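Of the protein chains in this complex, one is absent; all others appear in place.
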Amino acid sequence: MTMDWTPVLQVILTGLIIGGIYALIAVGLNMIYGTMRLLNIAHGEIIMLGAYVTFWLYTLYGISPLVSVFIVMGLAALVGAVVCRWIFFPVISASKSVAVLESNSLLIFYGLSIIFTNTASLLWTTDARGYSYLTHVVHILGVPLMTNRLWAIGLSFSVCVFFYVLLQKTMLGKAIRALIQERDASLLVGVNPDLIYYFSFAISFALAGLAGCLLSMFYEITPFMGMPYTITAFIVIVLGGLGNVLGSLIGGILLGLVETVGVSLTSPGWRPILTYSLFILIIVLRPRGIFGKGVY
Amino acid sequence: MSVALDVLMWVALTESWIILSGYTGYISLGHAAFFGIGAYFMAMTWPKLPFLLGVLAGGVVSSVFALVIGLMVFRVRGPYFVILTLGLTEFILHVVINTEIKLGGTVGRILMSAPSLTTLYHTMLAAAAVAVVTAYLVKNSRFGAGLFSLKEDEEAASALGVNAAFHKRWAYVISAFFPGVVGAIMALRHSYIDPYNAFDPMVSFQVIVMAFLGGMEDVEGALLGAVLLTLVSEALWARYPYYYMIIIGVIMIVTVKFMPLGLTAPLKGRLLARSVGGGADSA
Partner (left out) sequence: MALEGVEFTVREGEIAGLIGANGAGKTTLFSVITGFHSPTDGSIRFKGQDITGRKPHDICRRGLVRTFQVVRPFPRMTVLRNVAIGKLFGKECLHDQKRAEHEAYEILEFVGLAHKAEIPASGLTIADRKRLEVARALAAGPELLLLDEVLAGLTPAETTEAMTLVREINQRLGITIFMVEHVMKAVVGLCDRVMALHYGCKIAEGTPQEIAQDPAVIEAYLGEELEI
């Protein structure tokens, strides 16, 4: 008698789907932290907005979420650039020390977070919303999977890989990595930080928007859906090391797998406990992340 | 009186928060955890323990908890500390949810025969007063001088003999006492608690906003920030909750952008200028 591997594969595939999205979210969050040392606690709200935009475009105009991906990413990047220009440039130049900038940015991002959440509640009520799209089931190695999840895994992984290549191969990517790793030195050798700050905000918000777009295809949308993702993304970037972009990619996938495997062995109620204890253990024991290359 | 009770609650929470986070610069997002611990302590012991004893014990339990986790959380600083305290709060929240489900099958608890609003009010008044006095005494003490030196430069301070670990841990313990007390009182005020309202991260954030409006390390400023924001919230919250929150968000951003030293800083500057040689803030 041969063992049935389908349940195991099922868990792994589910883990990879959610892990890919975690990676998207965390890579974005880590971009802003890495280049500017700002912790964006409104990151989840961008995901939420991305999900709503996708939802409305689909329900009102019938625009496919796979098309919305581009619209949402473009809009989110624009919002990111505006936030960077109008709020953060003045605050960065006015903050006298890193500690002051840290608490100031925390407050600003929190302010943005509650503005976004409550504007969404005001405009679209707090009712949970959802739609079905691409629910056709295909079988991968015997595991039944909806097509929309297949798109999610494909898109999140290819965007992550694309982004990684961008960082490794292009001039802009090299300048970004230089700024993340050797901040003072790279400023000395003439890396223009303003351009990179714009780019970091735009990319970070675009990735969050994309994540929202993908999540909307199979999860409920509410104005409050963002915060748990922000916290999850914190966990991931701590896992992979603050400022370590490749680390958050691997960390995201790892956390997705650990969560789904953990839940399949215990019960869904245990998922947050599992996640948070992992988070606390890692931050206390290996504050520079499991790969030990975090920037602090 | 119900408004006054809320105002006093936020005063106690904000004043206690600045003792650790304002004075040392370790921004904690964990005040909600201590609030929840106090609230749950009350929920589990009421009405077996007398009211005042329960309230005090709520604070003590919360302090003891701070003492224990203080061994761990101060291994990290900066943004790590911020998100660790946030994560710890969420962790405790979910542990409480799971325990409650296992124990009773539901997550909420109803507290019967709570003391009168007047009693609660007077207790809260006492808690707020003690918090203000404590924040003031700590700020002007030798211990406080140590805390401020950590905020400026932790390594340089330890090179001068400041025991950084000791200072941070005990500031944390003092700071945690008040949210424990306040949580215990508020559990009876609402006569119902569930993990979500007891461990609401909004509490931690709101405290930061109030402290920030007051200039982060300033006893009078924190008082002013707490009173102002609570009054604005009372005026708007019930009727226009979303607008209120949006306004708070805008206030936060605008304040940081245009008044990075807090709302009260310009006010204080004017007062200082008027009083001749009015003792420059030494900290």
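In this document, chain identifiers A and B correspond to the written order of the chains, with residue numbering beginning at 1 in each.
Throughout what follows, a contact is a pair of C-beta atoms (placed from the backbone, for glycine too) under 8 Å apart; a residue touches a chain by one contact, two chains touch by 3 or more.
This is a predicted model, so every value here is computed, not measured.
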For the chain that does not appear here, which of the shown chains does it touch in the whole complex?
B
For a quick check of understanding: of B:10, B:65, B:121 or B:148, which residue touches the chain that isn't displayed?
B:148
The one of B:98, B:158 or B:191 in touch with the missing chain is B:158
Missing-chain contacts mapped onto subunit B:
140-142, 145-146, 148-149, 152-153, 155-165, 280, 282-283
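Criterion: only the chains that are shown with their structure count from here on.
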Approximate Å spacing (C-alpha centroids) for the pair subunit A, subunit B:
30
Subunit B-facing residues of subunit A, complex
33, 37, 39, 87, 90-91, 94-95, 98-100, 102-104, 106-108, 110-115, 117-119, 121-122, 227, 231, 234-235, 238, 242, 269-270, 272-273, 276-277, 279-280, 283-284, 287, 296
Residue ranges of subunit B in contact with subunit A within the complex
25, 27, 72-73, 75-76, 78-80, 82-84, 86-88, 90-91, 94-95, 97-98, 101, 151, 201, 205, 208-209, 212, 216, 241-243, 245-246, 248-253, 255-257, 260
